[in-house]
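With one protein chain withheld, the remaining protein chains of the complex are depicted in position.
Chain IDs A and B follow the sequence of writing; residue 1 opens each chain.
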Amino acid sequence: MTDGAAGGDRFAMYDLFAAYGALIDAAEFDAWLALFAATCTYHIVPRENYERGLPAGLVYCDSRAMLEDRIRTLREANKYNIHTDCHLIGLPRLTGEEGDAKLVEAPFAVYQSDQEGETRLFATGLYRDRIVVEPDDLKFRDKLVLLDTFAVPSLLATPL
Amino acid sequence: MTDGAAGGDRFAMYDLFAAYGALIDAAEFDAWLALFAATCTYHIVPRENYERGLPAGLVYCDSRAMLEDRIRTLREANKYNIHTDCHLIGLPRLTGEEGDAKLVEAPFAVYQSDQEGETRLFATGLYRDRIVVEPDDLKFRDKLVLLDTFAVPSLLATPL
Partner (left out) sequence: MTDGAAGGDRFAMYDLFAAYGALIDAAEFDAWLALFAATCTYHIVPRENYERGLPAGLVYCDSRAMLEDRIRTLREANKYNIHTDCHLIGLPRLTGEEGDAKLVEAPFAVYQSDQEGETRLFATGLYRDRIVVEPDDLKFRDKLVLLDTFAVPSLLATPL
């Protein structure tokens, strides 16, 4: 993920984030899960709690099995809450390294549209992720969703 | 548009999308039209209709002449509906190839501001495009705008 000869690593990082949003929006959750490493975590935490060191998260998936389980539940729930998501993700930014992982951040906004074609802002926040190469693709090993928006009752009906 | 030695093709793809939004927002519609290939299509379809295979589109320009005509009409109409657009377009994503065309997708949000300086979300959706090299620049050959938002009466007063 250096700015190597081809810039290919950097583009791969951009593609990982682009695919992350696109696959949720297209409800292709198996392909979405494949963006995560075999060993992975997925946490959603209100940004304020995170900054104060409070442990209270909205979603804590500490293993891939938990993440798969969560997605299965969401799919069921969304049979009764039909909507379309639209993820807009800002340019990802390398902020450091930790062992074999790259630390990468990107801001995001998610919009939701209902069956009547009305769209509203759903949530904004910041992805703060650890990305690894496994085996020859980039994958999310740890995805932390720092959520600005936590007043929405239906908030957890969609992956962020 | 491979990740070649310079990454230049990829950047050219990014630039095409950046210019697409910027030129609408700046109301530079001749320059905007120049981003399309000589033979091109431009369709706006509610995403739901598209997914169900329904043909009902909001805008069907099946030739460059039709697209030019549409833009001419919009320019007239917007003399009486003065507003500023702001397109935010996510990172474009290569999803495949079809003959000499690259299949590229990008999510977008469009905001509109009125003369009083009030801004509102106008529409979100997904561009699903075919891009070609013609003669040495990238151009949109087929632009399909899959629209999440279709409940807005004034929806078609601006290019998406």
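Everything that follows uses one rule, which is that a residue touches a chain if its C-beta (ideal position, glycine included) is under 8 Å from a C-beta of that chain, and two chains touch if they have at least 3 such contacts.
In this text the structure is predicted, and so the values were computed from the model without any measurement.
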Out of B:C86, B:A101 or B:A157, only one touches the absent chain, namely B:C86
Looking at B:D25, B:E68 or B:E134, which makes contact with the chain not pictured?
B:D25
Going by the touch rule given at the top, which residues of chain B touch the chain that is not shown?
5-8, 10-11, 14-15, 17-19, 21-22, 25, 84, 86-89, 91, 109, 111, 113, 115-121
Take the complete complex as the reference. Which residues in chain A touch the chain that isn't displayed?
3-7, 10, 46-48, 88, 90-94, 105-109, 121, 123-126, 147-152
